[in-house]
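Shown here: the complex without one of its protein chains, the others still in place.
Chain lettering (A, B and C) follows the sequence in which the chains are written, and residue indices restart at 1 in each chain.
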Amino acid sequence: MEIALSSTDAAFQQEVRDFIRAELPGDIKSKVERGQTLEKDDYVRWQKILFKRGWIAPSWPLEHGGTDWTPLQRHLFEEELAAASTPRIMPFGLAMVAPVIMAFGDAAQKAHYLPRILGSEDWWCQGYSEPGAGSDLASLTTKAVAEGEDYIVSGTKTWTTLAQYADMIFCLVRTSAEGKPQEGITFLLIDMTSPGVTVRPIRTLDGGVEINDVFLDDVRVPQANRIGEENKGWTYAKFLLSHERTGIAAIGRSKKELSQLKSIAAAEAAGNASLAEDGRFTDKMADLEIDILALESLVLRIVADETAGRGPGAEASILKIKGTEIQQRLSELALEAIGYYANPYIAEARQAGWNEAPIGPDHATNVAPHYFNWRKASIYGGTNEIQKNIIAKMVLGL
Amino acid sequence: MEIALSSTDAAFQQEVRDFIRAELPGDIKSKVERGQTLEKDDYVRWQKILFKRGWIAPSWPLEHGGTDWTPLQRHLFEEELAAASTPRIMPFGLAMVAPVIMAFGDAAQKAHYLPRILGSEDWWCQGYSEPGAGSDLASLTTKAVAEGEDYIVSGTKTWTTLAQYADMIFCLVRTSAEGKPQEGITFLLIDMTSPGVTVRPIRTLDGGVEINDVFLDDVRVPQANRIGEENKGWTYAKFLLSHERTGIAAIGRSKKELSQLKSIAAAEAAGNASLAEDGRFTDKMADLEIDILALESLVLRIVADETAGRGPGAEASILKIKGTEIQQRLSELALEAIGYYANPYIAEARQAGWNEAPIGPDHATNVAPHYFNWRKASIYGGTNEIQKNIIAKMVLGL
Amino acid sequence: MNFSLSDEQILFQESVDSFVAKEYSLDARRALAAGEDGFSRAHWARFAELGWLGLGLDEAHGGLGGSALDTAVLMEAFGRGLVAEPYLASIVMGGGLVEAAASGAQKSALLPALAAGELMLAFAYAEPRGRYDLAHVATRAEKSSAGAYLLNGHKSVVFHGASADSIIVSARTSGDTGDKNGIGLFLLDRAAPGLTLRPYPTVDGLRAAEVMLEDAQAEPMGEEGGAHGAIEAVIDHATIAVCAEAVGIMRTLIEMTRAYVDSRKQFGRAIGKFQVVQHALVDMYMAHELSKSLTYRAAAALGTVATATATAAATSAAKVQIGKAGKLIGEQAVQLHGGMGMTDEFAVGHYFKRLAMIETLFGNTDHHRRRFAEL
Partner (left out) sequence: MNFSLSDEQILFQESVDSFVAKEYSLDARRALAAGEDGFSRAHWARFAELGWLGLGLDEAHGGLGGSALDTAVLMEAFGRGLVAEPYLASIVMGGGLVEAAASGAQKSALLPALAAGELMLAFAYAEPRGRYDLAHVATRAEKSSAGAYLLNGHKSVVFHGASADSIIVSARTSGDTGDKNGIGLFLLDRAAPGLTLRPYPTVDGLRAAEVMLEDAQAEPMGEEGGAHGAIEAVIDHATIAVCAEAVGIMRTLIEMTRAYVDSRKQFGRAIGKFQVVQHALVDMYMAHELSKSLTYRAAAALGTVATATATAAATSAAKVQIGKAGKLIGEQAVQLHGGMGMTDEFAVGHYFKRLAMIETLFGNTDHHRRRFAEL
């Protein structure tokens, strides 16, 4: 066991750090730091910068444009991105549909989609959840009926993150009602500009519009856009879920938010001292910092196992649960720190270009919306309850 | 809503208080205060004192030797007993089997058993749990086969509190394997001196021997000792469970233990001050004190409902869960308070007559055993998980 | 001793409940929030007619002389529908301060108008660096030649400040920021020169404002420099009022969640059939029962318990209980609603946000736990 970085890895880390410092556009950095809403162009611009450097898809195979980095290097890379206020790399294309296309797509699909994903030419979104089927995907009802060379797809997808930016959606649709619910599902790639596709933004309780309903109304989709075999979509979906682990613990981001929390506490008054000198509050921050250290240690153990060729089991579920607990707790403590100034709500303050004087201290501006928004963390991607069911079954065999 | 006592009730409270002060034997009081093990005689002596005063069974009907107190007065009485370091009144006869005999026993049973219970002439224990049937009583297997005027009973009861002192045991036994599991159960009263009854003490993890296995080996029990009808025992057992509520929240005891905890904290050093001046520790005590206040308020609301003739619903389950959480938390904080002196274990220190100098401060002597012993609180009488199932079903209708 | 509501209180609550059920659909509330004041002046007039505005005010000045428990009963019902009107700011705080501190003439001028819905008040007590310390008053009041006072300072997050006709301001005539002595109360006309308001909506759909004072001329209310005790007592009363509001919110959240888990199916059955969901709801249910019991008790203690210390302890205990229960119930209600709970369309998120903001009012859980421990 070696807790320091090797000189190779330290040099790698420094290279990443230097690159980000030189290349991350200042306007984007500022938005991320101030908790403002990023525009489509912000994400795409940054992803294209990483693409140019060859770093947009570290976990992809080298021949498709990935890297030959070790698991540790991939981890370091993700941590540096998070620590440096970069936009999140959108996972829907790069981390979700791309591995499925690589594993199960045909030659034409690979040739067409993979380079476009790599170059951020298409923005993808995910058509899994439905109004009646959240964590229980197998009960989905969006229907696809073969007609000639096409399918005619009808149904509603919901909870679709940033569908308003998307060029493409990958969908699970029902092509058969026979057998078990899982057995009649097919995996389709749908062009968002197809007639019959309508996106309706869903306002969330923090006031943001990040998620959407996607209505599919007799949408004609070429069968050529089907991944693999008809009625085998469940297999591909499960494969995708097993690939969703990367960066899920979000240690880098949590560390960064912890340091922001410490700054807030130092700036907030508590009697004659600051909140950062109040034992009750520092106790809570210490607990959180220790939770982060513990989770980071676990991530590094998993990285070491991967390096040694021991594949991940249900670790993704632990990382999801603990990572989101930490992120939610960070948002709670920030809310607690700012006292009465949690109350003011300036919708425009989340938009870039807002230049008014903040109400109360600047650090308080988007704290409450962030707290509210972040309740999603224990719900999306399979609720934390579902994650515990998975661990109970997969690891504990209960 | 009136939060002060009426003058009548205040006078009643004072009368109880005075009586206890005058009549509680000093040796018994000392044992209770020092957390020492009480002997059979200690319990019986005190119960006979209450019997003589007419206060041994406040909730019994007046004609059987009870009182005409209001629900509030019964509550005040229980609180005074708990606050004054009196031995717990053993519930097995007075609060558990007696209401069943009153409701479902025949005239001979009533005439024989009730006066003996009232006068603490018989010590009762409860034969419900079995090695394979804990919270799931309906799966019990102890068998009773009719033979002439008797039953022949065979099986094992376990987790039987203070069976070693008992003259009588009330048992659920299986008289039929037909129908649902609940349908073949019969309620029997068994003389502990019957041939074939063997008691084996079970040492618990705190080192005490409060619970027992009771082996029933072809024990001959007169059918005259059957309560009500054969195969209807489940009805009587459920009736009994609904009577088990009295004093379950144990507010009086918890308040007393909280004040002991505060004394311990004041006596324990923490740097140059005492633990009672340490904000982290006082926060925990404050949380606990608020929990006690909240639970007491709920109890008083329930008492008021009872007075108004609104019967209890699943409140017993809430009181059980919250009461035991508080009791366990009290024992945890005491353990935390005493630091290294949690470690020494002097078995004899729990026995009366132990007169050696304590190891460490006197207040530390039985703290760890109490903490260990009190883990039982969330297990016995239906685990807290079972209580939540009951609330989910009975109150929330889930 | 009797821990029941009276029959009158139960009837009263039922009548408020039915008003709220009728008038406070989520859409109606959304419409109010989008309006100028953020609430309905028509509703306010109706409150006056129904006697709700004068409920807790002195009978000698047009009130009904109700108890703190009566106010709690009303606030609990308000919580069930997230009532947006400034009852807390104008009646509980504003009216309470007038009763506690004002002169006879001021009372005669203000209280009947308040009860009749013709006057709205707000209370400016918090300051940017003061956190929850009511004695953290940096705002200064200096006696002008005219006998009035000139106020200078910055009061923060003044609820419903922009819709108030007058704002009561805590300001200091002597001593240093943090001293309990030297704090007075001043009645400031909203149109007074030197008063600048910066109004804004709050995250829970209400309104508040920053209040900037530059030689703003105000009328003194009560004894110079001796208002701290009255402020503390009124804030304790306001604290119990929001605790009661929270109790109503919790009950609504539990009912909504209960209904949702019964209707929502996953993996072939209602999610309410999953034991983990059931136990989560049981925890919510128990937390609500305890919160309600302790809040009622604290409300009953206000005014009937002898010492200020006992009142403060009862208040702080209730706020701690509400804080912990509110977090549990609010977060779990959203969690059990899954994605639906995250949307603005569903009511659950709105109730959750109000609960979360109640935690920030008048001292959070940590503040009141410490106050309780130190009393």
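The criterion applied here is as follows: a residue touches a chain if its C-beta (ideal position, glycine included) is under 8 Å from a C-beta of that chain, and two chains touch if they have at least 3 such contacts.
Because the structure is a prediction, the values reported are computed rather than measured.
Novice: Considering the entire complex, write down the shown chains that touch the omitted one.
Specialist: A, B, C
Novice: Touch as defined at the start, partner being the missing chain; which of A:22, A:107, A:273 or A:308 qualifies?
Specialist: The missing chain is touched by A:308.
Novice: Quick one: say which of B:64, B:143 or B:375 touches the chain that got left out.
Specialist: The one listed residue touching the chain not shown is B:375.
Novice: Which residue, A:57, A:321 or A:359, contacts the hidden chain when the whole complex is considered?
Specialist: A:321
Novice: Return the single residue from B:35, B:119 or B:339 that touches the missing chain.
Specialist: Considering the complete complex, B:339 is the one touching the chain left out.
Novice: On subunit B, where is the contact patch with the chain that was removed from view?
Specialist: Looking at subunit B, the ones touching the missing chain are residues 129, 132-136, 139, 158-159, 202-205, 207, 211, 268-272, 275, 280-281, 335-336, 339-346, 359-361, 368-369, 371-372, 375-376, 378-380, 383, 385, 388.
Novice: Would you write out the residues of subunit C that touch the absent chain, in ascending order?
Specialist: Against the left-out chain, subunit C lists 274-276, 279.
Novice: Extract the touching residues of subunit A with respect to the undisplayed chain.
Specialist: Here the touching residues of subunit A are 1-6, 9, 72, 279, 282-283, 285-287, 289-291, 293-295, 297-298, 300-301, 303-305, 307-308, 318, 321-322, 385, 388-389, 391-392, 395-398.
Here is the rule we use: only the chains that are shown with their structure count from here on.
Novice: If I average the CA coordinates per chain, which chain comes out farthest from subunit C?
Specialist: Most distant chain from subunit C: B.
Novice: How many angstrom between the C-alpha centroids of subunit C and subunit B?
Specialist: Whole-Å distance between the two chain centres: 43.
Novice: As a quick test, compute the distance in whole Å between the mean CA positions of subunit A and subunit C.
Specialist: That gives a centre separation of 39 Å.
Novice: For subunit A and subunit B, what's the span in angstrom between their mean Cα positions?
Specialist: 53
Novice: Considering subunit C alone, which of its residues make contact with at least two other chains?
Specialist: 277, 370
Novice: Hunt down the residues of subunit A that sit against at least two other chains at once, touch-wise.
Specialist: 280
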